[in-house]
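In this view, the complex is presented without one of its protein chains, the others remaining in place.
Then we have subunit A:
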Amino acid sequence: MDVSNILASHAAKFQSIDVEKETPLDVDTGFLTVTDLNPIDEDSYSTNLEEYLQSTARDGIQALIASLYSLPTKPSPDGPLAVLPPPTTLLPREKPLPKPKPPTKWERFASAKGIQKKVREKKIWDEEKQEWVNRWGRDGKNKEKEDQWITEVPANAAVDFDPVKVARDARKSRVAQNERQRLQNVARTTAQSERQDRNKEIDRTLATTRLSTASMGKFDKKLDGEKKLKGIKRKFEPTEIPIEREKQSSLAILSKLDGDVKRAKREKPNGGDDVLNVRKAIRSASRGRGAVALGRAQTRGDGKGRRGGKR
């Protein structure tokens, strides 16, 4: 039997789904992304850009679809779902990792004793009513004793014994105790975190002070229980650096100096430089009469002024 006709017609009907590239395509099925690292074919790029872009995109997507269809599937009401593997591309997170909740006193006790956490359902079965009722809250099971119309009273009860009040008080005290314990847990965790913060700050200050010496703390006196700092190296600038960077660093120093001068001027607006206090010099030269008088004496003539001076 000759099947070549059938095969040929089949081939004509269905085009190829294979993609062949020099560098194999990098498919990240977890993010539905495909990366084609092959260099661009410049001829077809310059002749027809849109067609070229579409054909490369088609090839890439064909490879992605092929790997998506080879994934295991699970049924769902909307058709089969492909189960995706975790993505291989690493993208930065949007927010920092969630911090673990500090354990309560009970949780610490339970973990030490190996007590498993049991989830209590909110509804429990009421035998009398033959229905599910709330464990607590509206018409809760915990208010049963307060709501029932008849209560057994112990024989030695006082005259004014009120069973409803007793049950209610017991319930209220349980609620109060729970709240008190919750607040204690909160207070404990905040105190702990404060202490941790303070310890961290002390450690940081200690590290800074150690680094501040020329030997980077090598010859400092060690305290008891002081840990060795890790990852600390003296950093030397290279002896030869590009002229651009050298210029930059010099200019940075200069501008910083400039800034110092400006700041000094702002702080002492009418002082001169550090060596000569101009204000004081004028006062002594004019014998306390001020700069204007001194100026006037200068313009009147040198001889007179000198003769009038104190010998």
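What we mean here is this: contacts are C-beta pairs under 8 Å (C-beta built on N, C-alpha and C of every residue); 3 or more make two chains touch, one makes a residue touch a chain; residues count from 1.
Everything below uses one rule, namely that contacts and distances are computed from a predicted model.
The unshown chain of the complex is recorded in UniProt as "Ribosome production factor 2 homolog", chosen from "Signal recognition particle subunit SRP14", "AAA+ ATPase domain-containing protein", "Ribosome production factor 2 homolog" or "Trm112p-like protein". The chain not shown here is touched by just one of A:Phe31, A:Trp106 or A:Phe161, and that residue is A:Phe31. Contact with the chain not shown here comes from a single listed residue; of A:Asp2, A:Glu20 or A:Glu42, that residue is A:Glu42.
Of the candidate positions A:Pro80, A:Gly259 or A:Gly295, contact with the unshown chain belongs to A:Pro80. Looking at subunit A, the residues touching the absent chain are 10, 13-17, 23, 30-40, 42, 45, 49-50, 53-54, 56-58, 60-62, 64-66, 68-70, 73-74, 76, 78-84, 86-87, 89-99.
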